[in-house]
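Note that one protein chain of the assembly has been removed; the remaining protein chains are unaltered in position.
Chains here go by letter, A, B and C, matching the order in which they are written, and residues are numbered from 1 within each.
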Amino acid sequence: MKARVYISLKNGVLDPQGKAISNSLHGLGFTAVGEVRQGKTIELDLADMAKDKAEEEVERMCQQLLANTVIENYTIELLD
Amino acid sequence: MKARVYISLKNGVLDPQGKAISNSLHGLGFTAVGEVRQGKTIELDLADMAKDKAEEEVERMCQQLLANTVIENYTIELLD
Amino acid sequence: MSEISKEIVAEHGLTEGEYGEVLTILGRAPNLTELGIFSVMWSEHCSYKSSKKWLKTLPTEAPWVICGPGENAGVIDIGDGQAAIFKMESHNHPSFIEPYQGAATGVGGIMRDVFTMGARPIANMNALRFGRPDHPKTGHLLAGVVSGIGGYGNCMGVPTVGGETNFHASYDGNILVNAMTVGLAEADNIFYSAAAGIGNPVVYVGSKTGRDGIHGATMASAQFDDDSEEKRPTVQVGDPFTEKLLLEACLELMATDAIVAIQDMGAAGLTSSSFEMADKGGVGIELNLDLVPMREEGMTPYEIMLSESQERMLMVLKPGREEEARRIFTKWELDFSVIGKVTDSGRMVLTMHGKTVADLPVAPLADAAPEYDRPWQKTRLSPVIRAEDVAAPADLGEVLLKLMGSSEIASRKWIWEQYDHMVMGDTIQRPGGDAAVVRIHGTGKALAITTDCTPRYCYADPETGGAQAVAEAWRNITATGAQPLAITDCMNFGNPERPEIMGQFVGCIDGMRDACTVLDFPVVSGNVSLYNETNGTGIHPTPAIGGVGLLSNLDRMTTLAFKEAGDIVLLIGTLTGEMGQSIYLREIEGREEGAPPRVDLAAERLHGDYLREMIGKGLITAAHDLSDGGLGVALAEMAIAGNIGADIKLETELPLHAALFAEDQGCYLATIRPENIEMVRGFALADDIPLHIIGTIGHTELKITGALTISVDSLRQVHAGWLPRLMTRPGNE
Partner (left out) sequence: MKAAVIVFPGSNCDRDLKVALAQSMGRDPDMVWHGDSELPDTDLIAIPGGFSYGDYLRCGAMAANSPIMREVVRKAEAGTPVVAICNGFQIAMEAGILPGALLRNANQKFVCHDVDLLVTAENERFVGGYEQSQVVRFAVAHHDGNFYADAETLKELEGEGQVAFKYATASGEVTAEANPNGSMNNIAGIYNKAGNVLGLMPHPERMISEMLTGTDGKTFFDHLVHSIV
């Protein structure tokens, strides 16, 4: 089975990349663009297991490694 | 309105970050994990405009800046 | 405005006494914004209330000192109309909470302190302390801190050329991340922070203000307890790209004469920068907070004044120069906003939405900042441990290999290879030697830079430890051939409200004072970080010393690497064989005991001046001081660096394990061509310097008669192997 984790900066945390992207888009004439925020997606192949078990596994992965919970939020999506 | 762009490496393009993540996860005892691929999400605030117009704008942003089509695929999602 | 309750006062870290002081100064109750301003201005971090009394006792003057402590950084004259500007600062608590961003913003902050004064940063250093290597958090913290320091410094294009790294259980819950920056300026174009010129515009430049790290300054002075990791205070995120633009824009504006005063927004952001500028200039300032560039909607005056968003500066410009300045900052894609003006009221008046949101007298608030004479207790000293008190080991070769691969002595290459230590094209001595040597661009002279402190010595005997830290910095600079000029310090200690901790602080200062005086090595800048405690246990006292010296002729520079077979190895100084607090005792006998090696400052001075003179005459082919691990480790380090062995014979009454591994102070190893031996001896006799010929360079082994024979390759392997092995353990990447 597969899991997808979406990681984004918490609200209010400065996003230098997003800021630079937005400036650069303006420079290219995309004036309709306002704020830009950049996030991460992490796609994992998982050995088959019960959905709730998987949820829990990935949750622990996020806590321990995938997300920096001091400044980042994450959401988990299971696909199979 | 908002647009979200998902950027991922093309199949076959090796993904050093994904590989490193998968190794660390194994190191931490998450043995159920197989291949890991890392991607980007870019969330844009857009001035309101017709959906198809927006589609087209963001498409051009991806081509010109947001994605490197030599190695990356992207998908666009409009939310409002 | 909400009522100010006892609880709110307490949350702002003000004691009842301090709050009483607030009421008398204002003659009324403060509103929340005003209370917030008092709380950061009077926090330990900004007011130095526990340390001021003692810091004042350090020597800060010398003919070559242009500006001592009190400004953003210290300034010394390095000849030819040039000045070196430098300072070291701590970012300990933020780095423990979020190692990458904590360390990165620490580096960003110290660089701003230096370029605020008109200097282009030319070198970064970092002094790091982590918990014991096998503590579950150590690897993760080390990896994060190192990539954070690299992430910021590398992007800025400023080489990180050296530092120091210790591991000890006392840092398990309180790592230390001290960053130092050295900059280069024209001696007649240095910028200060005193606001002047009634009516002059006050200008905000750099990044927008968000809700970053609000109360970081008070947090940095608050003790940790178990749940503070859960509290997760708003962490600041560094933006090195914006800082690079800010650097170039500031230097471009500084090339004109438009600036009256300039001050970076560090801890306590707009509050401390505006108050400092007003207080130093003896003027008032009026700010319209509506004009502050903001990143987020609906920010309150309280948040705007206390935000610690990075990459921001406050300036006072000459009247009519706004547009010229604006053009420069716009070219560099940075915010520029005139947010107020200098007044003669002596008050800080803040308005927002047409209302006055704070109105405070500047001088009283700054000068009446509390200053404590905290009770302190002298540290009980441990007995000297003599050679006879330590049993001889079975195999001295095994001992040397074990020490070379131990946490204190093993190579830090894994760290510095993640730092761009060559950019700017002037790094003449890279990390791995005694002091880093950075050429003054386009000249034949250079600065020698080092950071040093041996916390286990400071813990056992603060006074000796304080003196030793200064002496070792002086020695590391001397070993390159440079003339030591001045130091910056970063005083990392536990909770000053505990007399034994305050005693450590006082002791270290006493020792530093003596060493600075005898060695003509004044303190020109510094920083204090207190409350480094978790659950009531403090860190080892750690007065990190950053030293800077001048090498006036690069052709007269030495490195520690053995050069040529046939060179003769000299020992300058006297071996006492005292083993207390040595790495040997810790690694081989598992004892952290005894008195640290004694520091004889007169001898220190004599031996160092002699070595420097010999280097200046071009007689020395390699030089290295003795420090952690003593003579044995120093020899091994020189052999590894030069990839050539040596044949050593020690004539001494001491048992060999003591002669080789006692950490005697004021000692150097040096090599010379055989034909120069008489000359070098002659000078030594004249100044009566203890000089011993102990061997010859050659072959592929380090051979010490009666002790050991080990191939240089196997020494290198253990020395290089330890840290990479630690960092590839699961969870440490």
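We take it that a residue touches a chain if its C-beta (ideal position, glycine included) is under 8 Å from a C-beta of that chain, and two chains touch if they have at least 3 such contacts.
Keep in mind that what you see is a predicted model, and the values were worked out from it rather than measured.
Peer 1: Which displayed chains make contact with the chain that has been left out?
Peer 2: Contacts of the unshown chain, counting the full complex: A, B, C.
Peer 1: One chain isn't shown here. Among C:Asp257, C:Glu417, C:Glu564 or C:Asp687, which residue touches it?
Peer 2: C:Glu417
Peer 1: One chain is left out of this view; which of C:Pro94, C:Gly150, C:Gly163 or C:Gly266 touches it in the full complex?
Peer 2: C:Gly150
Peer 1: So one chain is hidden, and I want to know which residue out of C:Pro63, C:Gly298 or C:Gly425 touches that hidden chain in the complete assembly.
Peer 2: In the full complex, the listed residue that touches the missing chain is C:Gly425.
Peer 1: Could I get the residues of chain A that touch the absent chain, sorted low to high?
Peer 2: 16-17, 20-21, 24, 27-28, 38
Peer 1: Please identify, in ascending order, the residues of chain C that touch the omitted chain?
Peer 2: The list for chain C reads 147, 150-151, 154-157, 239-242, 244-245, 332-333, 416-425, 427-428, 439, 554, 733.
Peer 1: Touching the missing chain, which residues of chain B?
Peer 2: Here the touching residues of chain B are 12-17, 19-20, 64-66, 68, 70-71.
FYI, only the chains that are shown with their structure count from here on.
Peer 1: If I rank B-C and A-C by number of C-beta contact pairs, which comes first?
Peer 2: Spelling it out, more C-beta pairs touch across A-C than across the other pair.
Peer 1: Just the number, please: Cα centre separation of chain A and chain B in whole Å.
Peer 2: Using C-alpha averages as centres, the distance is 10 Å.
Peer 1: Using mean C-alpha positions as chain centres, tell me how far chain A is from chain C in Å, no decimals.
Peer 2: 36
Peer 1: Scan chain C for residues touching two or more other chains and write them down.
Peer 2: 731
Peer 1: What are the residue numbers in chain B that touch two or more other chains?
Peer 2: 24, 28
Peer 1: Considering only the defined contacts, which chain A positions touch chain C in the complex?
Peer 2: Chain A reaches chain C through residues 12-16, 19-20, 23, 64, 68-71.
Peer 1: Across the complex, what residues on chain A touch chain B?
Peer 2: 6, 8, 18, 21, 24-25, 28, 30-47, 49, 57, 60-61, 64-66
Peer 1: Flag every residue of chain C that touches chain B in the complex, lowest number first.
Peer 2: 729-731, 733
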